[in-house]
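Of the protein chains in this complex, all but one are displayed in their positions.
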Amino acid sequence: MFRHAPYGNALAREGLEAALACGAMGAKASLLYINEGVWQLLEPQDSSAIDCKNQAAMASALPLYDIDEIWVDEASLQQRNLTATDINAGKIIDSSRVQALFATSKNILSF
Amino acid sequence: MILHTVNKSAFDNRALGDCLRVVATNDAVLLIENGVYGALSSSQSEPAHVESILELSAAGTRFYVLQADCQARGLTDSALLPAVQITDDAGFVALAAEASAIQSWY
Partner (left out) sequence: MNFALLILGPPYSTQASASALRFARAALAGGHEIYRLFFYHDGVHNASALVTAGQDESTLPQQWQQLIAAHRLDSVVCIAAATRRGVLNQQEATRHGKTGGNLGDGHELSGLGQLVDAGLNADRVITFG
């Protein structure tokens, strides 16, 4: 579960590293981008001038690790005036499906 | 049942509002640390949270505050919404054990 914007603090990056580790170990993981976390999906990102790893480039490795259940909270996009065309990954879901995702998860790692 | 913990004050952070938007009626919400300010009944500036808590509570969602965090901040029992129950660290553990998973909003 990602609910913080990238770059401003390390949660987004370190959460993504945890997700990649799930993939590397063959653990089934679903990712949910919600609230400020949806900013992580905005393209294009160029973080070279702020001396940070490009979060979008890191996230683009997710499918290579067989992490393809990527969900994006619809209301969080709407609150930020974002649409499906603004984001680079994920399927958009409504609040009831967010609830269902929580309810069917064995464990939730909150970043 | 999902246990949601919220540790930020509703007056300076959206964590509580973000949580309340996706909480289910069979879930439990535990306010900890600065999150306990969200349980104040006399909250004039954030009436939306109070309204959501009352509505969800009526629908079945359980709300709790951590006693030690209220006590530390000078929040007396009578200042809290009647819909919110007071629990302790053992109660926190029991809620986490009862839940199928725990989601932390911070």
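The chains carry the letters A and B, assigned in the order they are written, with residues numbered from 1 in each.
FYI, a contact is a pair of C-beta atoms (placed from the backbone, for glycine too) under 8 Å apart; a residue touches a chain by one contact, two chains touch by 3 or more.
If you're wondering where the values come from, they're calculated on a predicted model, not measured in any experiment.
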item: Omitted-chain contact residue, chosen from A:S48, A:T85 or A:N107; value: A:N107
item: Chain B, residues in touch with the chain not shown (by the definition above); value: 5, 7, 32-34, 68, 88-90, 92-94, 96-97, 99, 101-102, 104, 106
item: Absent-chain interface as seen on chain A, which is shown; value: 10-11, 14, 17-18, 21-22, 24-25, 27, 106-111
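One rule holds for everything that comes next: only the chains that are shown with their structure count from here on.
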item: Between chain A and chain B, centroid-to-centroid distance (C-alpha), Å; value: 26
item: Sites on chain A touched by chain B in the complex; value: 1, 3, 34-35, 73, 75, 95, 98-99, 102-103, 105-108, 110
item: Residue numbers on chain B that touch chain A, as the complex places them; value: 2, 14, 18, 21-24, 100-106
